[in-house]
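With one protein chain removed, the remaining protein chains of the complex are shown where they sit.
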Amino acid sequence: MHSIADSPLRTFLLKNPLIVLLILLVVGVQLSTGSLLTWQNMRGVLLDASVIAIAAVPCALLIIAGYIDLSVGASLALGGVVAGHVMHGSLASAPLAVVLAMAAGALVGLVNAVLSTVLGLSPFITTLGMLTAVRGADQLLSPLPLSGFDASFQFLGIGSVAGIPVPVIIATLVMVLATLFLAATPAGRHVYAIGVSREAAFLSGIAIRRIPFFLYVASGAMAALAGAVTAARLNSAPAGQLGLGFELTVLTAILLGGIALTGGEGSMLGVLVGVLFLGLLGNSLTLLGVTSFWQNVASGLALVAAIGITAATHEVRKRVAARRAQLSAPATGPAAPAASRPESAEIGS
Amino acid sequence: MHSIADSPLRTFLLKNPLIVLLILLVVGVQLSTGSLLTWQNMRGVLLDASVIAIAAVPCALLIIAGYIDLSVGASLALGGVVAGHVMHGSLASAPLAVVLAMAAGALVGLVNAVLSTVLGLSPFITTLGMLTAVRGADQLLSPLPLSGFDASFQFLGIGSVAGIPVPVIIATLVMVLATLFLAATPAGRHVYAIGVSREAAFLSGIAIRRIPFFLYVASGAMAALAGAVTAARLNSAPAGQLGLGFELTVLTAILLGGIALTGGEGSMLGVLVGVLFLGLLGNSLTLLGVTSFWQNVASGLALVAAIGITAATHEVRKRVAARRAQLSAPATGPAAPAASRPESAEIGS
Amino acid sequence: APASSAAAGPVDKILFDFPFTSLPIYAALTPQIQAEAKERGITVELTNDNSDLSTQVSNLTAKVASDVDAVISFPMDPASLENVASQYTAAGKLWITYAGDLEAQTTSLKFSFEKSGRMLGEAAGEWATQTTGGAGKVLVIEDQLTQIGRERTEGILAGLKESAPGLEVVSQQQGVTPEEGLTVTSAVLSSHPDLTMVLAATGDAAQGAYQAFLSSGRSETDAKTYVGGLDGNLPLMQAMTKSPDSIARALVTVKPEEIAPAVVDIAVQAGEGNTAPIDLPVYMLTPGTPELQSFITSFGG
């Protein structure tokens, strides 16, 4: 439908402006420190980002469906603690540890699911309540930190396959599966429909409870998997310190990725960009040797700038599309693509 | 319109079920510990609740208008730090300290306002960014804690007028003013309109930016006032520790008070109940001697229970109203007041 | 056990990693370390861990490949940092554990948390024995979330029990900030109006307890009340100077001006091949302590 040829790369970058910011950040910091793009450093960044991504993916799906899960920090710690206990138990086996950790997380997800989707309670406050409650439970389960695990378990956090760290492999797998799920399965389409309008989705015969139910369970299980990975990386599972504030990190990454809290829109590419941006931002500030309180100032402002640039590009994109549509489409034709409601810009939504 | 006499008290309680829970909590804990309702204890609870309420009131107004402010914890610390600096400066004067603290908070609010209402950026992420940035600034402003203030300043936190602690007086004043604002001024009504539909409000000629703009400024200023009060209570202003996690406490209290994150509904009575519930819950658990990990478990579950009971009562209230209407109204009469949208219940929202 | 004494060489740049950035001690300590290092021509880099374990690990990992020669790190969870420590030593850098011991470390700067807790507990017990015949009600404000917190709490409880077995610990509550100390103490005071002693695993929580006593109407110099905590806390130290009878009766703390040279020293010495650990003394501050004023100054007052 485009009458003016546009380069797909340009369209892509206009759609994902954070990527540009990310590249600028990487180039700038690399030039001034010389150590950002070392394999050693990128490995650290990717490992951190992987842990966030594993939990952020199902969480992002929930947000697209119009729900939210704030309990991921506690589920992460739960995963670490359960895995740690298994590894210190009589049946110590890494696969069993992972499975049981994920089962425990799934259980938390199940409770969230029942509260939020079946009983219809406010997802925000129920998952916030669960965050506190599960955090308490984590500490009861393991008042003293568990540490010193088998190499087989540590492999999950520090091992590599074909030179690629295991957590990165897991995160990539999760991301690819989620992308496929969203784009290519009916349930994936339904996630968007539910997020836009539960009523419209219901009237289309969509299982408006089953899908978010399943996503909550997945969110709990994946957060716990992230916890097991973290415990394996650290070779320790301190219940009181694992995943503190993790829910906010995950949420920030998701929002940076252009996924709105109102639901109905977003992509896994966005999550990836958001996660990488957060990881690289913190890493860059450390490499640049910004002193500690200034780091907080800088990273807060960077968040604001990132979201501002995304919004501004969005605006530009709309204008460009509108202009192009005016040039190409006949005035009485159907509304031009991408030329959406000029008012909304004025309302400043 | 009611043909069956109903006691106004009963209607009130059905509308505000958390009050019932609150009363049950109070009675139960009082019976088992005997010390909840002592003046000494209630004074402590009220003082804590007052600090939360002062910041929660404008925050709740923002949420009703469909916005959010997550930076209140950092603004609180800022207020404490600025007030502390003034009290240690050459012009040490308690009123000046309060005014400058509030001005500093208002400045943070102003930035939030510009970002969220004028530029239209996502309020969630911009205020989250500001939380981090301002927290850094707080610590830069006062790396070492300021402490040991004049009695005139401490009066703000520990003084009493006619036997009523000053923070409680301030909180009451703030609450009364906000109630008046919501109920009796046009702008108060506009807050709801903006929260339900910005577009419809815009087309009705409502100042859809000015009102939230002002509320953001108020939110910053009030959080800083709460910070000055806290500093006065503690007789010190440790920048890194004041108001840690305060934003979540405020948000939880507001949500418990029945104010939805989607905007457009809620009352100051709700905020009051939410704030008191949170304060009494923590206090009760301490009085009961529940150990800290179990306290987390209990308070998380209590949150979930509270929101569950509110939702369940809501349901019951609708049913009762429908039944009563069936008995009393002619088949084609006007609908009963409380019977709202049964479909939505069918969709399971 | 020094894992890599081979990593000798002059130390030009050290990384000081103190994760609890929100604590006043962080702000008091860092400029002193920087000043001390500068005098010896050494640069200091700081991390910003925001009291978060995974941030600490990430930040340290990011610096493994940098040109720092030595890291002095306060591990939030010792076991979690073994891995990082061995990366540093493997890279030929010096790893100095601050307040703890790791297997992969070069050496360590020791503070005994258990011991300082015990010191406070014993002092409090002795005071109770002298003033109230060893009877009274105690609130312990503990910190169960960190390793050091747990050690301190154990020390306090053990010290109390040994020196004054007649004391009744009526409540143990979690709390580290002044606000938490205030809230918790107010609540316990209302179920135990005859509460006489509060011992806190942090000085900040003790300060909150002190304020709670005052606002409950207890006199600043009440002869039967005892507030004590671990770590320096400015307001409490200031209260101690105001009156010899202040209810702010004890703080067990290190001296920042001793830490700063020690931090630089141990790095330099390790660089020269001397990996003997340094044990830093702790001090008991009471209203009668003569150098109170110098402590106040070194805590930034």
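Labels for the chains are A, B and C, by order of writing; each one numbers its residues from 1.
We take it that a contact is a pair of C-beta atoms (placed from the backbone, for glycine too) under 8 Å apart; a residue touches a chain by one contact, two chains touch by 3 or more.
Definition applied: contacts and distances are computed from a predicted model.
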item	value
Missing subunit (named according to UniProt) among the choices "Ribose ABC transporter ATP-binding protein", "Peptide/nickel transport system permease protein", "Multicomponent Na+:H+ antiporter subunit B" or "Dihydroorotate dehydrogenase B (NAD(+)), electron transfer subunit"	"Ribose ABC transporter ATP-binding protein"
Among shown chains, those touching the left-out chain	A, B
Residue, one of A:T11, A:T38, A:S152 or A:S197, that touches the chain absent here	A:S197
Residues of chain B in contact with the chain not shown	183-187, 189-190, 192-193, 196-197, 199-207, 264-265, 318, 321-322, 325-326, 329, 331-343, 346
Positions on chain A where the hidden chain makes contact	1, 180, 184-186, 188-190, 192-193, 195-197, 199-206, 264-265, 326, 331-340, 342-343, 346
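Here is the rule we use: only the chains that are shown with their structure count from here on.
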item	value
Chain A and chain C: spacing of chain centres that average the CA atoms, whole Å	36
Gap in Å, rounded to a whole number, between the CA centres of chain B and chain A	29
Where chain B touches two or more other chains, by residue	139, 143, 293, 295
Shared interface positions of chain C, touching two or more other chains	21, 144
Residues of chain B defined as touching chain A within the complex	115, 117-122, 124-126, 128-137, 139-140, 143, 198-199, 202, 208-209, 248, 252, 255-256, 260-261, 293-304, 307-308, 311, 343-344, 347-349
Residues of chain C that touch chain B when the two form their complex	21-24, 26-28, 142, 144, 171-174, 177-179, 182-184, 186-191, 193, 204, 207-208, 211-212, 214-216, 234-235, 238, 299-301
Residues of chain A defined as touching chain C within the complex	35, 38, 40-41, 44-45, 48, 51, 139, 143-145, 147-148, 158, 230, 233-236, 238, 240-245, 282-283, 285-287, 289-293, 295-296
